[in-house]
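This report concerns only the one structure given below.
Note that one protein chain is taken out, while the other chains of the complex remain in position.
Every chain is named by a letter (A and B) in the order it is written, and numbering of its residues begins at 1.
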Amino acid sequence: MKGIRPSRWGGQLLHARSCPATIPRRNFLASTVRCQSTVPAPAAEDLIEQIPEEGETLPRKLPSPLPERALQSAKLAALHSRLSLSKKIPLQTLARALVTPSADPNSSFNNANLAFLGSTIINYHVAEYITCKWPRLPMAIHYEALRAFSGPESLAQISRRWGVEAAAAPGEEVDPGLLQWASNSSALVGTRWGGYVRAETDRKHSFYRRGMSSRVVLDNDFGDAVDAGSVKDAHQHHQDTSFSSFVQAVVGAIYSHSGREAAKDFVESHILSRQVDLSSLFEFQLPTRELAMLCAREGFEPPLARLESETGRHSRTPVYVVGIYSGKEKLGEGNAPSLDFARRKACMNALKSWYLYSPGNKVRVPSDMMEEGAKPWKAPHIDIGEVI
Amino acid sequence: MTVKALRAIPSGGKNGLGAFILQCKKLEFHYCDWAGSSKGMNGFIKSLLPKFAAANPQVEFSISPRPGKHPVITGHYINGRTKPICVRNLSPYEILEKLELLRDASGEKLKRANKAVTSTKPSVRGIWSPYHGKGMIV
């Protein structure tokens, strides 16, 4: 085994008070035997005196490994180093980031708080990047782009690429360097953070319109309706949320120990660097009508399809290349084996080139202004909204 | 609202673009105290391994005896594959070379790369089409 030098990880981050004071509604049996910190809290003795007599009976098996065991785990030290985390982030915090609420429902020992903090930071940075880089994206595409960068499936993929392994079953005895989650746990894996449960969810058969505005107001960060259950593949969903909560908790830990800039750099290098093809996210319904409406709204001449070239009109496999023009300016073109399809495809390409307008590859985002000595803010391009 | 969104999860990031993650996550050492073929391995574990382990904190090291067998080093990789190398009768410095090979490997099967560039990005110039451009006079 590799030698671990505890002196290197000397920063005892969790100078929190010992548990009885912090967890009001937990059973004392589970909470008194373990403490977040090896440093005794000043008022600990007074508190222990208040514990009822049952506290002296034999302790039960703990749901997750003790925090002080983090210093002995080679896996954890290797993971810390593999992610190039700063020395300021102690191993105990990383160990806590690996304990999901489904393994340990005690919020003083699981990663729920760190993951919530991390998810807000990740979603903020991804959303501001998408908004500044593609200012004309429709809201539905914006949500899916956000999901492609920082949705639970994507974050779970990232954590697997970091080499995170799950323990077969969570418990006190497992290595603290393994992710602890249980698929059969009654505890909610991903606690519902954003959004509200809609009033109509319990009325099964009634039809309610779920428009974009209500998705923005009522639903969660990715525009999905918040309701427990009714997940298609529950096991897969639990697994993804557990793995993704580790990534979120790591970002939360970086934010709390190393600060805002470090967290932003981490999000940029691990999450925003992924390759997402936005042009594959579009599904059109009436592209020709939408393009005509767009041209009318923007004051361009109405679009007209022109046949640029063709071959094999009387054969089994013809090819038509159709361009869409507004006046004399070309908006887009498409090719297909029929004139109608080629025209619709050209309209779709023209609309995509409208929606995927980008001011440049290196856009400034609002959080760049928090750096010291930042240049004065220049307002980014703000679009008037999608074509209705 | 006529545009709907499709759900697409990106197939994966490129390691080294943005952040680099060393793909070797664990190195296992097996040795024998008695056998002659483990002589170099035993010397390696005593003299060179502490320094190597200190220089590579990203990797988990585990050493265990395996009496009566040849010494073996096994690399475990993030993609789930393993690479075992038998290091019988090798000198400590030869073992160090093997170890560096295991540490730097990606864990993938070896493939012949006969293209200078392999990319998942679409070509900048697009796919050639006979209906576009002015045509090259050949």
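Keep in mind that, in the parts below, a contact is a pair of C-beta atoms (placed from the backbone, for glycine too) under 8 Å apart; a residue touches a chain by one contact, two chains touch by 3 or more.
Keep this in mind: contacts and distances are computed from a predicted model.
Colleague: One chain of this complex is missing from the view, so tell me which of "Cytosolic Fe-S cluster assembly factor NBP35", "54S ribosomal protein L20, mitochondrial", "AIMP2 thioredoxin-like domain-containing protein" or "DNA replication complex GINS protein PSF3" is its UniProt name.
Modeller: Not shown, but named in UniProt as "54S ribosomal protein L20, mitochondrial".
Colleague: Which of A:Ala305, A:Val365 or A:Val387 sits in contact with the chain that's absent?
Modeller: Residue touching the absent chain, from the options given: A:Ala305.
Colleague: Can you tell me which of A:Asn111, A:Gln157, A:Gln180 or A:Asn335 touches the chain that was removed from the display?
Modeller: Going through A:Asn111, A:Gln157, A:Gln180 or A:Asn335 one by one, A:Asn335 is the residue touching the chain not shown.
Colleague: Going by the touch rule given at the top, which residues of chain B touch the chain that is not shown?
Modeller: For chain B, the residues touching the absent chain are 6, 114, 122, 124-130, 132-138.
Colleague: Give me the chain A residues in contact with the hidden chain, please.
Modeller: 279-280, 282-285, 287-288, 292, 300, 302, 304-309, 321-323, 325-336, 339-341, 343-345, 348-350, 352-354, 356-359, 381
Note that in this section only the chains that are shown with their structure count from here on.
Colleague: Using mean CA coordinates as chain centres, what's the chain A-chain B distance in Å?
Modeller: Once rounded, the distance between the two centres reads 28 Å.
Colleague: Where on chain A does chain B make contact in their complex?
Modeller: 1-3, 74-75, 77-78, 81-84, 138, 140-141, 143-144, 147-148, 151, 153-154, 157-158, 160-163, 211-212, 268-270, 272-277, 280-287, 289-290, 308-309, 311, 319, 321, 335, 351, 355, 386-388
Colleague: Within the complex, which stretch of chain B touches chain A?
Modeller: Listed in rising order, the residues are 1-10, 12-15, 17-19, 21-22, 25-26, 50, 53-54, 57-63, 78, 120-121, 129, 131-132.
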